[in-house]
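Before we start, here is the structure in question, set down as structure tokens.
Here the complex is missing a single protein chain, while all its other protein chains stay put.
All chains are identified by letter, namely A, B and C, in their written order; residue positions are counted from 1 within each chain.
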């Protein structure tokens, strides 16, 4: 009887630290051994010439979210997880909403049950919009006990934003519970003021979205989030950093020894104002927040990846189709403003649903623009797409690793394959991709999830429901303790 | 007939740029000439061996403020201005309050009339606590037309604080009107959270005031104020910078070319936590906001004076006597919290009225610690105490200058005089000074205000009502235009 | 009898700190009084509508230098000083050479006597190329005793450069003597290596001059000069800063409290690589060291003027005509390399004599590009062109000031005059100006030197020999003492 259910033979393996040649022996869905000339497995997959990386963790994506108004996001767990696997992502973390005025348990009822349809492994960040004492003192401990150990807060968006005081309370709760906090950093009031001024001036097209929230509003909120986290001495991750101004705040915080991390997304590495200006309202396809920046900013964000300030790349996948949502005034509550429309029926810039789809393209775009173009090496690619997220979000040792004992989540890349991204070939439910027509080099031909071939040659084999919920442990990337201005632990009383 | 009503003869003059020997000829209250061997005046004051500087401008002091609750601050215009003159300050700018829920005109009725009792020249900053459209669009333009061209906003204190949106609206109004904005920068929510935690932990003594608002809460609000001013492209001055963390934000803003200035006060240059810890509740005497910092921070603030980041030194004079206010629970609404008392009847730390008296000691303390100890030269002393304030607050050419045409506001310093500061010898209405017992070198023996001897040998000669209201022009210290993320002037629509 | 020999009546005066209206009364060549409505002078010059500034101090220019090979620089004291006065400069500091292998006294014999032909007041920096014990311990003290209180060292150029050890010895001597040190900062070895590589590659045209000494070689030497000055605790001025990289080192040093100042020149504020590329070898006209930088660098240097890092602007006037020197191979020993020529007889880039003429255009170009274009205000212009140099070089109170007691060196500017710079209209001996054809706004119509009209309507009235040698006192711009790593004063033993 063979030791291994499956052996991936002869690949070039990329861990978070090294590149080396080895076979991978898999048993019961787990990596059992790495070795030269491992004994034959029950099954074998030849990987000579292939680069083998851990399966991706997309720690920031929006899937099938249920709105308080009864709406359901277009991207379902079945479709979104198919897209994830096809793009090399074997685990993702999406969001448990809290509806304003509701507790956690009675917001978005049935959401966790729906998630069971996923083909990829999954977990949740708990969004907190209303940190009542009951939420902070009763519901969050219970949530953490179930392995949901990260909270998401918004500093902007009407139905979501927290005041500084509420944010501090969430930080303090997280500190008490050993949970992690992620933050959407933009200054709500500044954006509101800008939007009104632009609308008063009659400026309504999609590009105005960028002018309504310039880098300074992101920098401000980033600095504020860091300062409040410093006050409480609680680790945070700043979500979707779009520009040097915000990244520089994170770098400065790290230099002071604070426990602050930064995430970015492929859109901030490849797209810019030009993408907000297409004909036929096509600019709406690129409306996301923070907004895309001026030409040249992409390279500054790459530099912050290279220097380690930004160490996780996610999709921030948001599923709004162009035909049914992005270009239709009043289609959605996910814009930042009213449902007002322009004369041609398209929405004013601040009524366009925010977000771009990207769960499937995240890893190929980063591989091509990063690894193939020489901006990053393979271990950095692994850290950005899985290993660092595993450590921040309590999945270390199980996900984002090729080492024995880890789940056998693997991607086999053909590093020389040249493809053109076409929405028609993607598996998500959305009718466009902002990377339509982009030529990429390097492609994830085969995805293995817990030892099973989930995708082969672009065909998704994993059925709905084959994904598993991932209860998570504490974060494992702790930096040296932050500076506490005094010895008093204000979060503890 | 003599050309000059008065000649100050043979002094060592210190302008904002130079030190030189000259006589000063005064005619009709104005400096008519500087020269060697000027003709005799009707009166003569020998100044050989004396240092002659422009009369001080204290651009930040609280005098006889009227509370919405009917309270009146202890320091009257008559007493406060006597103290000012005795300390070398010939002009000051105090505050027109806005009571919440009131317009500007119907807040603190009669306040301007009371100010007419001043012995020194005076002007007002308009505090804005409720920037309604009527205030922004009707009252502020009228105020500016009357020469009150600076607004003060608070980012903390319950009855005073503005939201970010309100702050932005004030900045935009100031931009439209060519007015200047000054800001008290501390994060309200962070302080509130800290106070509650300290009180829950039973920590109530005056030193807790400092722990309740550590440097990070000042730095956060400073960065936020700068960011919002950058968004609007409006010049601001950050009031009473207490620590390197906040000063560094200002320095960074200047390095980016932004129109941001910083002020500090003698308390942040000479006092520290130790002063919050005296016996018999004496620590209450040093309770002010921002709070005093840990030992060592003083020198960092001096360094920021030396490098030009902090270029105005004011008193932030607040008149609360120790016996009647500082140590009496419930005495005042000027604390940051409730009127709760400790077992011995003294107030909990956050119920102590905030602020220290200093309008008379400001210049002698700075002369002694700065000039006599070699930290700054005389022209820097002049810039810090009058010339820079004149430029920021629209008094250039009239105040803070020794040049012909300027008001003959002069101080004759004996640079070698050694004194010990004693509250008994001060002219303010307050029953203590935080600098009690401090030895100083250099003393302002004679103060001349518009050509009249207002103080001679410590005796205040200027009668109540001899001071004049100073209508002010636009600021004159404009830095290069700030970075506007786009060409659109959002404040204009 | 009138009190004043001359009254400048009704001008707008600009001091280093302020702009104000006043008459200037002059007696015996000295400013006797500033005042409103001064009594009539023997002579009167109406100045209504004119801006009156102190006469310029050009603290860095090369005039009639005598080479060890017998050569004499083309610009004579008579011609150079005429140009200086015509451009508003009433005092200049040029250089006493030291010939290698010679003591100070027997280098360039007769040079001081030649200088007596100057029409403007003048002083010398002593160049040190060979700091023998006799020079350091005997000759320099004697020089300082004669009021020559500043030394110049070169870190590059074959016949001039000091080793680090020699530089340290000069710094230590200056520290003992209370003298000031100025430094030409470029890395000799790096330039030499680059030159050889370029020549080997057959790249010989004038633009290669810039490629042979990129910003990094200037930054390196600037950092090194600062570090060694820090070691010795001796104030220095970095000459002719051409780029942000070097300026940033100075700014960082200042932020550490070091006694380091920076100078720049109009060529680094207005010219760039494009000027090195003209037809007919015209690029040679712009060959100077440090080299001109790439387009865009000018604005970075302006920013460092605005933030105060660079606080003196000089000409670094070097008189090499184009027809006789710049384009003639072998004409001069002032290139950085051999006398090799190109096929057309023009010199290879490193054999072109280094330096541009600018003593006459310095102030008009800075007034026009700085004041008229709104980059700097008038007091800053005064600080850059005279007041700061006066303080650094021991002329405070005498030069660079409008205050009573100062020499009556004045320039009357018509701020609205529009002119085009033409070499034909300049007074120097050189056959070109790099600013040929430049339109300027603001022109110095009248120059007064020690109370005499030296230039009227562009006509130079001051005869050769009317200038005076300026013995100088100690520097007066002392920053706080530098950080000395230990208490031991190594320069003292």
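Everything that follows uses one rule, which is that contacts are C-beta pairs under 8 Å (C-beta built on N, C-alpha and C of every residue); 3 or more make two chains touch, one makes a residue touch a chain.
Just so it is clear, the structure is predicted and the values come from calculations on it, not from any experiment.
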Full-assembly contacts of the left-out chain, visible side only, are chains A, C
Touching the hidden chain, out of C:121, C:139 or C:220, is C:220
The listed residue (C:14, C:78, C:148 or C:168) that touches the chain absent from the view is C:168
In the whole complex, of A:33, A:177, A:201 or A:493, the residue touching the missing chain would be A:33
Answer key for C:187, C:204, C:289 or C:325 versus the chain not shown reads C:187
Of A:282, A:351 or A:387, the residue that touches the missing chain is A:387
Residues on chain C facing the left-out chain by the touch rule are 163-165, 167-169, 172, 187-190, 192-194, 197-198, 200-201, 203, 211, 214-217, 219-220, 223-224, 227-228, 230-231, 485-486, 488, 490-491, 493
Missing-chain contacts on chain A, rising order, are 13, 15-22, 25, 30, 32-38, 254-255, 257, 303, 306-308, 375, 379, 383, 387, 396-397, 401, 403-406, 479-480
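Here is the rule we go by: only the chains that are shown with their structure count from here on.
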Expressed in whole Å, how far the mean CA point of chain A lies from that of chain B is 49
Where chain C touches two or more other chains simultaneously, the residues are none
